[in-house]
Every structure is written in C-alpha cells, then in structure tokens.
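Okay, here's the structure, questions in a sec.
Missing here is one protein chain; the remaining ones are kept as they sit in the complex.
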C-alpha cells in the first residue's frame, strides 16, 4: 500500500524547494513581490542584524541619502557647537562675544570649520578643554569623511542592474505547440554576459494530508545565453510532458499559481555578478499573445526599442 | 591476502579528507570550534604572516577598533608634540610660552592641528626643522587617514553573514525512516542565493594499524537551494546505506563523532560569496525531536520568527 | 511531411543564440564591432540608464577625465565665488575690497580655499549667511573628493585587460586537414589564468520561410588553457563534420559570415575575471597562411615578441 523507505526519500529529494516550505499560500500572500523581494518579514532579529546600517546606507535612495548627510552634518555641528558654547566662548580666540545667540552660532561655525578641517584660524581654540574637544572633532571629522568615502564608493560600485522584464508573461503559440514566455532586456549600455535563467512554477496541491505548496522547475528553450546585447524572450515550451500542459487561466487561479524567475549574469564594466528576481502571478499571464519585435537593423547598426518590451499582438493558441 | 596496487590507490582516493590527516582525536580536541574556526594553532609562522595586520584590523570588534584609533591618535600627537617641544617652542609662532607643561600641551595641540590638516594657524611652524617636521606630519596624517578610509571600507564591505544555526542537530523521524537534521536561517534583510551545504561526519576508527580518524561525506535531501528567504532544515536521511545507520548516542561518543557543516552562498547586496562553518559534536545531538515551524503566513505576508530556531518537540524515532 | 512536436522543440533547443534573434543581416551591419562592442543602439532608455554617470566616468579616457575634473573645479568655484560676491564681499574678512572684478576673484580664491579645506584664514567668512555658505561648501568639497577617491579607485581597479588579437583570422593547413585560426597574447606583465574561449560562427541562411540568421558554436582544439604566459593560437579544425567544411571566401561573403570570439580569464594581480570580445568578418579572413612563431628561448629565458602577432607566411592549404 506504500512505497519502500528509499523510494520515499528519493521522491522527496527530487522535489524542488524555494525555501518556503510546503505551507499552502492564499491569494493574498504571493511568494515574491513584483519588485523581486521575497514577501517575508523577520521577527526577533538581533539589533545588529535588524539595523544593518551599511546595507541600508548603500541601498537607500540618493535623495534620502543626501538629506541624511546634511542632517547629520547639522546635528554634529550643533552638538560640538553646544559643547564649545558650554565650555565658554572666551576659550575661542577671535570670537566677537556679542550676545549669547550670536556666540552660539560662532561656536557652531567654528565647529564646522574644525569638522571639515578647513580651519581658517579666524577663530581658534584656547585652553586645554576647548583644544582637546577641537582635536577630537577634527579626528572625528576625518573618520566621518573616511566612512563617507567608503559609503559613496559602495553605492557607486554596487551592482545595480537595470534589467527590464515584460510586465506580463504570455502564453503564445510556439512552433506547433504553445509556450510560456517572458522577455528581458538590459536597459543600460553595459553588457551582460553568461546570462542564466531559472524558471520555477509554484502551486498549491491537495493530497490526503491536506493542501501543500509544491515547486517545479520549468525547463526553457535555452537556459543560458552568452550575451544579452538586445532582448531575450525566455520560452518554456508547454510540451505534453510539461507540468503546465492542460492548465488554463482558471486552473492556475484555483491553485494560486506563481512563476518565479531568477536571472544570473556577469556585468562587463567591473565583471561583477548580478542577480535579479521577478515573479509573475497567475493574474499576470496573458493567454494568446505574441511579442512584437523590439530590434530592427537601421543603416549599419541594430536599433533596440526598449519602449516596446510589453507590446504584443493577439494570437490564437495551438491546440494539441 | 591483500588487494592489488590499483585498488589500494582507488580506495585511498575515495576517502574524504578535511585536512587534519588521520591522527585520531581525543574528546578534548574537537576539529572545529563552536564558532566555526578550526581548532589549530600554528607554530613558527613568519612575522609577517603572524602579525597579519590588515586581516586583524578588518576582523577586530568595532569597540576595540575604535579604542585603537583613539590611542593611536593620542600616541602620534604625543610623539610629534614631544618633537616640537624638543626642537624648542620658540619655533612655534603664536605659542604663549608660559611654562614647560603648558608649552608641551600647546605643542601637542599644534601637532593635532597639523596631523588632521585643520591648521588653524594660531600656532604655526617657524625655522627649517620645525617646518620640516610639520610638513612631514601633515603628509603622514593624510596617509594615515587614507589607510583609515581603506580599513573602514574593508570593514564595512567585508562579507559578514549572520547565518543562524540551530544550536543542536537533531535525530528526527523523517518520512518512514529517521534523519539527522539541523536548521539555518539568515538573520539579516539581505538575500542569500545559491546556498550550498557540505555535511561531513568524522570519527575515530580502529583497525589493525591502530586508531585513525576518518571522514565521510553525508548526503543531504537537497545539497543546494536557490534562495534562503526563510529557514532551511538540512536533512541527512539515515537510510540503511548511511554511515550513521545503527549508530547511537553511545556509539558516537565512543568514536568521538563530530559533524562539520560548511555553507557557501551568494549575498545579493554586493553579490559577494559568503562561507560559514559550524560543527556539532556528538554531545550536541538531540535524539528524538522535531523542529517547530518558524514560518507562518500573517495577512498578506510571511512572518519568520527567528527566536524559534532552537525550538523542538519531542518525537519518537522510527524503528527500521 | 513534418516532424513531431517534440522534435521541433528539440531542434530549436539545440540552436545557438547570440541574442540577436534570427533577423538576417546585411553586409553593412556586423554584429560585433572591431573593438568588441556589440553593434546595437538602444532607444527609449530611462534617463538614469542612459546617463549612467558612474559607468561613463569609469570608462572615460584619462585625458578627458582630467579635463572634466578641472572644468568642474573651476565651475564650482565660479558658482560659490559668485554667491559670496552676491552676499557682499564685506562679509569676507581680510579681503582687500579694491574694485568689483578684483573682489570677485578674491571671492573665487576664497571659495577654492574652502572647497579644498586648505583654509589659510587670510580671508575668512563673517556673518550668518556667508559662514553658512562656507560651512556648506567645505562639506560639499569633502564629499566631492570622497566621490573622486571612489572614481579614481574604480578607474584603477577596473579590469583593463590588454589582450592582443591577430588582426585577421587565417585559414591554415592543420595536421592533414585545414583549420581556422586566430592568435591572442596578453600584452601586460600580469598573468591570465583559466583562459576559456567561445568561438561562434554566424551566417544568413535561406529556407522556405525566408532568410534568417543562424549561429553555430565552433569547437576548438582546446577550449581552455590553464595559463597564457605567451601566445595562444586558437584553432577550429575544419573536419568534414565542421559547418565550415567546403566553405570558400566567396560563399562566406555571400552569407555575410561573421566569427565572434569571446574570451574569459582570471587576472592574477587582483584575481578578478576578465572578459574580452572580438569579431572577424568574412573579409578579415586570410586564406592560406600560417602564423610565424612569436616565442624563442634566449639564454635562460623565453622571449615573446608581441610585434609579430600578425606576421604570417603564405601556405598552400590541404585538399581533402
């Protein structure tokens, strides 16, 4: 009535796993968000892991990053300005000593001149305490700008591929059968090389133990291309052996089907690896369509029109 | 009475080797420490290899690193301050020349203003010797802060995975047999990709030539997962073919059994490789347990509770 | 009259694809330019992808990069100088206040002293507004030079292989058949390791559906060499099984034949990967030639004469 130990083990080994276990999903909880991030929130991370300052500062939007730097600069100068003010402005040579507020601002500007090491010298520190604070601030300033250098280099040199995906996957006639297709193109001038695709289908399945989530690797016409100079239409041929054979828009909705794409490649500017993820939910499938061509030769060069990546013609599917 | 040459060679070739040779171990000397470092001390390293300054400064705890920088800054300024003082404070324009101690501190602060290149100019060098020392110190300062920039970038950009391991490995019922399992999860927000596991079992074996240490690769249900968005329970199915079949807590203690785990993956923030090691001694095995789930869907997302990584339920093992 | 579904899929799968699709080319539009760049122009890129500032600044010629820096430095000082001038030169302590033009230039030089943080202090800011602008400029200057540090490091550390290719590929007698050969050498002192070659032939083919572009992988005598200390002649043996068997200079011209070479290797200075592309058009083939040797032992070392990379002797081809 049941198979032998070894065959159960073998069956389990042959299963695909995306790291989500076999808990069934509901329509609301897709595995991978449209931006390629996994739809997972972590509880009880350590403070260090949660804050992860470097990671955040590297990935933050440029505008946010710029504002943060300015605020930090103001904050540090306010703190040090207040310290100099608290010690006494008479310990700052060259300060005008008019009234409290104006003295504070002169201390603030002295702080900025120390932090950036511009040190005009119009105002200079006197006394052990103020001199010590100024010596500490100048070193602190240099460390801050050392860190800034690292952060800016990290931000610039971080692999930042601009890989465009067609917003929908399409079911399209392919040779004398049909195929599941999506299209990618590199928006940037750099070349992507050794481009490798992983295409995974995930659905709920109901068996005697209840509903579980299963994962299937979809084989593609090509799993690797040497270069991606133009656009690449990735095709899973829906042969009779395909797990998708016989599926319909309704059946995929019912099993909460999701298609997860993972692309690996090498960026040839710095020859660093890039990895991009994308997910198509059953509702992001276009049944019966064909991609329009994006590439045409113009005079002595090829022209790739990126704006056409989502353009399709309606097509009748093959029946087989 | 003995096998042919070739077969002895083939047999030797098929053996696993972790790089510790075949010396038998004692209970006190585990191969890999709980923190993943190999339990090896090296004698007679060259000075350069032993000191390995960059390696240490990169891996040092942040607090220790910060204190070191401050002490170094004080030390350098004391040295240069002493040099200026020895040359004569009359060669420092603008110094008050009150008494010896106060003069020394003014030389010290002048040094700090030169090293950081803040150079207020309230005090400035005069004479060839003092001017030369100041010129050297300013250059030295810039080089120091160049090195600091590199060190800080190295520290920040160093792969620093926060991979959590369950503190014990468990022997757990698995399908209709039993399995040796441990669990890993990525504590950080970044994604780990192409996660690959190597699972090695090491034990003392006694044959006619005496007691030797042998190493066996344990095959796992999956040796690679494409992503690690949640937690991954690595399973070695204890089939009848497994080297662990029939072993007990007592037999593993007797042969000084140790399980060594090596994880390789790609971190997707900078797409750099990460490698993590972990070792479970026979005494860190939990016989007859099952991991509680860490993941549950909440509304439209998955929630992974990292604090549950060590939580198990007691379970009766399968007999076969 | 036609093959089964599966076999059509299999046939399609076995085809090489370089990412240009199957559009036939014309003689004017080669796929890969002589410098190894793909002959593709992209339309409708996003502004960010199109500008791609970091990528451009990293790849720009050193001379252009230097001029850009100087212009930027002048521009920033003109802007800040104008701001100080607009606020009023009486807010710059120590300025001579002679006439308008001379005042402007003093403001300009004050700006340069602030931006570089040299801050002599002969001129120093007074008043809230001028002090604030100076505080902002000093910080801006440090950020600019932080970015500069990253750019310069990026430029220096960017893989910049100097791989020489013979300017023509040759058809040469090879053993008792003929071979298609080209030659590569590393012009630099560093070593290239694990050198791997991909050799692709592309041509127009006319079938019942019209003229399409097809791609064929050409197998080579060796696809990998462990090192490239001298020169490597890559050979595609034109056996009777080769797609090139029976082709002539005329037939290759007629089908617009192009040979695309892609080299991967590891540079051992920083152990970073390098990738180089090269294309030989049918018109860059030399029929009936043999490369002269570039290497000869001189005393106790080998001498490689790079200037001989294109030198050939005429040779009669084998007939078979």
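As written, the chain order gives the labels A, B and C, with residue 1 at the start of each chain.
Simple rule for what comes next: contacts are C-beta pairs under 8 Å (C-beta built on N, C-alpha and C of every residue); 3 or more make two chains touch, one makes a residue touch a chain.
Here the structure is a predicted model, which is why all the values come from computation and not from measurement.
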For the chain not depicted, the shown chains it touches
A, B, C
Of C:33, C:167 or C:239, the one touching the omitted chain in the full complex
C:239
Have a look at C:22, C:44, C:116 or C:132 and name the one touching the chain we're not showing.
C:116
Please pick, from B:59, B:240, B:254 or B:292, the residue that touches the omitted chain in the full complex.
B:59
Could you list which residues of chain C touch the chain missing from the display?
69, 73, 77, 105, 109, 112-113, 116-122, 145, 148-149, 152-153, 156-157, 162, 175-177, 187-191, 193, 221-222, 225-232, 237, 239-240, 266, 268-271, 293, 295-307, 320
By the contact definition given up top, give the residues of chain A that touch the hidden chain.
117, 119-121, 149
Footprint left on chain B by the chain that the document does not show:
2, 5-6, 8-9, 12-13, 17-21, 23, 25-26, 28-29, 31, 38-46, 48-50, 52, 54-55, 58-59, 93, 113-114, 117-121, 124-125, 128, 131-132, 134-135, 138-139, 141-143, 146-147, 149-151, 153-154, 158-159, 198, 200, 262, 272-275
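Convention: only the chains that are shown with their structure count from here on.
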Farthest chain relative to chain C (centres taken as mean CA coordinates)
B
Any idea if chain A and chain B meet via the same residues, over half in common, or different ones?
different
Which whole number of Å gives the spacing of the CA centres of chain A and chain B?
26
Touching at least two other chains at once: which residues of chain B meet that condition?
117, 119-121, 149
